[in-house]
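Worksheet: one structure, shown below.
And then chain A:
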Amino acid sequence: MFDWQWEFVWEILPRLVQATGNTLIAAGAGYAIALVLGLVLALAQRSPSRVLTFLVREFVEFIRSTPLLLQIFFVFYVGPQFGIRLSPWMSGMIAIGLHYSCYLSEVYRGGIESVPRGQWEAATALNMSTMQTYRRIVIPQAIPPALAGLGNYLVGIFKDTPMLSVIGVAELIHTANAIGSENYRFLEPYTMVGLIFLAISLPSAGLIRGFEGYVRRKLGM
Partner candidate 1 sequence: MTFFEFVGQFWPRLLSGTGITVAQFVLAAALGVVISLAAGLMKLSENRIVNGVAVTYIEIFRGTSLLVQLYWIFFVLPLFGITLEKFTAGFVAIALNTGAYGAELVRGGILAVPKGQWEAALAINMSPAKRMWRIILPQALINMLPPWGNLMIEVLKGTALVSLISVTDLMFQAKQINGTTFLSAQVFGAALIIYYILARFLVTPFMRWLERFMARKLGRA
Partner candidate 2 sequence: MEDISGYPLEISGADAPMVSFRKVRKVYGPLVVLDDLDLDVAAGEMVSIIGPSGSGKTTVLRMLMTLEQIDGGVIYVDGSPLTHMAKNDKLVPASQRHLRERRADIGMCFQHFNLFPHMTALENCMEGPVQVLGISRKEARERSEELLELVGMIEKKDQHPSRLSGGQQQRVAIARALAMRPKVMLFDEVTSALDPEVIGEVTNVIRKLVSEHNLTMLMVTHQMGFARDISDRVCFFYDGKIEEQGLPAELFGNPQKARTQQFLSAVKEAV
């Protein structure tokens, strides 16, 4: 049978807390990239150029159909082959940001498509440019229905950060691996990592719902 050692838990807790910080930074930074890039990809898929639309569409499909872990390796190792050295953090953020931007582009697209045709027509009637229509009329209305999806992927990106451990980003799993092999004890580090994930992701779901309600009220929807 196993023996759970609280003493060992207290000993490793500071390192795990620090790693939690790194995990949250990685998730936050990756998400920020994905939010911006995702919008660009969504808008590109609505461009009048059929070629651009097709290429972006296929790119998004490609990224969504292939493993993030492999993409992380790709970004990290392919750069140096062509003389571009990226740090683990940098490669990780690019890979995870790019991966999630493809998911978010779909969420944005759904939101944009939910804006009624009449809104476009009204904007045209006011002689607004396409840019103005998007910025002032369409996107503000597209965001609230997309919030639930956007929020879910924030939790999703957080749960995918452990994959960054494979290129040496010192997030939670990387730290747990290190602790485990230094002490030949895996029970406490891996279990603690699981509990930390639960402790963060479970309340987040509630917070996201709350935030969604807040934004809707704010916009009078």
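Simple rule for what comes next: a residue touches a chain if its C-beta (ideal position, glycine included) is under 8 Å from a C-beta of that chain, and two chains touch if they have at least 3 such contacts; residues count from 1.
As a selection rule, all candidates are chains of the complex that A comes from, given by their letters.
Computed from a predicted model, the values in this text were never measured in an experiment.
**Q** Taking the stated C-beta criterion, I'd like to know which one of 1 or 2 contacts chain A in the complex.
**A** Result: candidate 1 touches chain A.
**Q** Could you list, by residue number, the parts of chain A that touch candidate 1 in their complex?
**A** Chain A residues touching candidate 1: 1-2, 61-62, 64-71, 73-74, 77-78, 80-82, 159-163, 165-166, 172-173, 176, 180, 186-187, 190-191, 193-194, 197-198, 201-202.
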